[in-house]
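Every protein chain of the complex appears in place save one, which is left out.
Let's look at subunit A:
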Amino acid sequence: MNITDRRRILGPSNAKPLVFERLESSEQAAQPPQEKNNENESMYIKNGLVSNANGSSYLELKRGESSEQCTILLSSVYGPRPSRGAFSSKASLSVQFKEVTIEKIPSGELKEICNFLSNIFSAVINLERYPKSGIDIFLSLIKNPITSDEANLEPIIAACVNGITLALADAGIEIFDTVSAGTYKRNVVAFSKNGTEVVGLWKDKEDDTANDILSVIENCRGNYLQNRKGIIEYLIRSKNADI
């Protein structure tokens, strides 16, 4: 059976992707920024950019001075909107993640990210308050700082957690707490309730802090408090600007 995609314009079938020569100098240059993790990180937040979504947030994370190491994530929340079919006493939640420009994350890992995020937010959104409805969250990664072929997903996942929280707040969907995430080495921990409750923990398989889970959580908490402070400050400031 011919399974070509006839809905999209795909171009010639014998085209090969561009293969770039590997530069030795750039490989060395790529290493250091991964080490100094949470230093000099700045976050730019803007809510409500996507006008046809119920709520949206735009996050720009910069590490240090350079503009290259920059993550840009646009999250939009659609819902609560009526869901058809069988009655459900709770809202159903779905998370979709898409890379808008460079596609580098393998689809299996994308699915894992979506599952991880929807698990976190199922616990955080007051789903009982929205029966018979669906809440759909769409994440669009516009710029990705990963330059090596091997994906370093942790900063992106942390940005997703922060972005979704902001978008939910923008949409006016009831959440139990402003959830935020912190990263440490190759771990992401999402917290709520002022860092006393862990709502999600992501651990990469290549992580070297295998046994020391408590110190990982402790390190992530510092990062979490910093991120949450940024989020809350932004929300208060934008609320004051509205009035």
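Here are some notes:
Criterion: a residue touches a chain if its C-beta (ideal position, glycine included) is under 8 Å from a C-beta of that chain, and two chains touch if they have at least 3 such contacts; residues count from 1.
Everything that follows uses one rule, which is that contacts and distances are computed from a predicted model.
The protein name that UniProt records for the chain not on display, among "Ribosomal RNA-processing protein 43", "Glycosyltransferase family 62 protein", "N-acetyltransferase domain-containing protein" or "ER membrane protein complex subunit 2", is "Ribosomal RNA-processing protein 43". Only one residue from A:Leu49, A:Ile213 or A:Ile236 touches the chain missing from this view: A:Leu49. Looking at A:Arg8, A:Arg84 or A:Lys205, the residue that reaches the missing chain in the full complex is A:Arg8.
Looking at A:Ser42, A:Thr101 or A:Asn115, the residue that reaches the missing chain in the full complex is A:Thr101. Although one chain is not shown, part of subunit A still touches it, namely residues 7-12, 14-23, 26-27, 29-30, 49-53, 67-68, 70, 74, 76, 78, 96, 100-102, 104, 136, 138, 140, 142-143, 146-149.
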